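Removed from the display is one protein chain of the complex; every other protein chain stays in position.
For clarity, chains are labelled A, B and C in written order, and residue numbers in each chain start from 1.
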Amino acid sequence: MTIVELIGTGCVVLGIPFFLSGTIGLLRLPDIYTRLHALTKADNVGLGFIVLGLIIQSSSWLEVIKLLLIWFLVLMASATSCHLVADAALRKKIKPWTREK
Amino acid sequence: MNTFYVSLALILLLSVAAGLLRILRGPTAADRMMAAQLFGTCGVAILLLLARGFDALIVEDVALVFALLAALSTVAFVRRAWTGKITPKGRRHDHR
Amino acid sequence: MVVNAFDICLCLTLAWLAWQVLRSHDLFKAVVLFISFGMLMALSWVRLQAPDLALAEAAIGSGLTGALFLSALQRVTGNKRGERRLDRNEERHDKRA
Partner (left out) sequence: MTMLSPSLIYGLTGLLLFVMGLAGLLGCAELLRKILATNIMASGIFLFLITIAHGSGTLIDPVPQAMVLTGIVVSVSSTAVALALACHVQEAARRHDLLQKKRGTVRR
């Protein structure tokens, strides 16, 4: 195992906890807005680490461009849909959760 | 075949299966839809890991299509099913 | 071994999803579960070494069919009734939080 493979595998492994925390946040957090917050961590950082790790190990330029395009598309999709959901929730007058009630 | 990457994909699949509880339980419609969106992203990650694990580069194209269509169902949900039509002026009026 | 566990996990999740789609009371919940069912089907095509089917399923099954079902759901349940039902759920959620 070369040093490059080691770094790449480390980056991929580093991305997994972000996905797990996204799922746990989706299950545990109290309302829509906080769940959106947990969701975007998995989308951006978790997939970013996995893509970074695969880019480090990849051999061809075409694959690098494809991986970057995948990450970019997921970023755009998550930003758009999270903005739409939060905007619609505010229009429907759903109150954000606060600690004291 | 690289077993290590397949086991990472298995972990992500288990987390997807845990997230299904939010779809079953989620109080509002948006919670269910957000869980489905998280599944889309997790699916992209699982496909990338499987592509590396099975040495099949064409699976990355599948991940590309997944990423391309990830926002489609959420946008359809927000614009069609959850709210009424949203006019460009920002006022909401319901369909029919 | 790990691949076998992956297969078994995927198949159990698929069967459970199909069961929940058919027996859940809320139609909207059934539609969302069906969207994630299509996504897992694409994963199983990849496992069965048919990536062309996975491409078709990813484009059609999880993208197009979900949008079709959601817009049909809005027309079928009727906007008034659907809005009221969703709003009541949200009020209940607000009260509990």
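A few notes on this one:
The working rule: a residue touches a chain if its C-beta (ideal position, glycine included) is under 8 Å from a C-beta of that chain, and two chains touch if they have at least 3 such contacts.
Just so it is clear, the model here is predicted, and its values are computed rather than measured.
Although it is not drawn, the missing chain touches C when the whole complex is taken into account. Contacts to the hidden chain, counted on subunit C, fall at residues 1, 3-4, 7-8, 11, 14-15, 18-19, 21-22, 27, 30-31, 34, 37, 41, 44-45, 47-50, 52-53, 56-57, 60-61, 64-65, 68-69, 72-73, 75-76, 78.
Criterion: only the chains that are shown with their structure count from here on.
Work out the mean CA point of subunit A and of subunit B, and you get 11 Å between them. With centres defined as mean CA coordinates, subunit C is found 10 Å away from subunit B. Subunit A and subunit C have Cα centroids lying 21 Å from one another. Of all residues in subunit C, those touching 2 or more other chains are 90, 93, listed in ascending order. Shown for subunit A are the residues in touch with two or more other chains, namely 92, 94. Across the complex, subunit B meets subunit A through its residues 4-5, 8, 11-12, 15-16, 18-19, 21-22, 28, 30-31, 33-35, 37-38, 40-42, 44-45, 48-49, 52, 57, 60-61, 63-64, 67-68, 70-71, 74-75, 78-79, 82-83, 86, 92. By the touch rule above, subunit B contacts subunit C in their complex via residues 1, 3, 6-7, 9-10, 13-14, 16-17, 20, 23-24, 27-29, 32-33, 35-36, 39-40, 43, 46-47, 50, 56, 58-59, 61-62, 65-66, 69, 72-73, 76-77, 80-82, 84, 94-96. By the touch criterion stated above, subunit A contacts subunit B in their complex at residues 9, 12-13, 15-16, 19-20, 22-23, 26-27, 32, 35-36, 39, 42-43, 46-47, 50-51, 54, 57, 63, 66-67, 69-70, 73-74, 76-78, 80-81, 84-85, 88-89, 91-92, 94.
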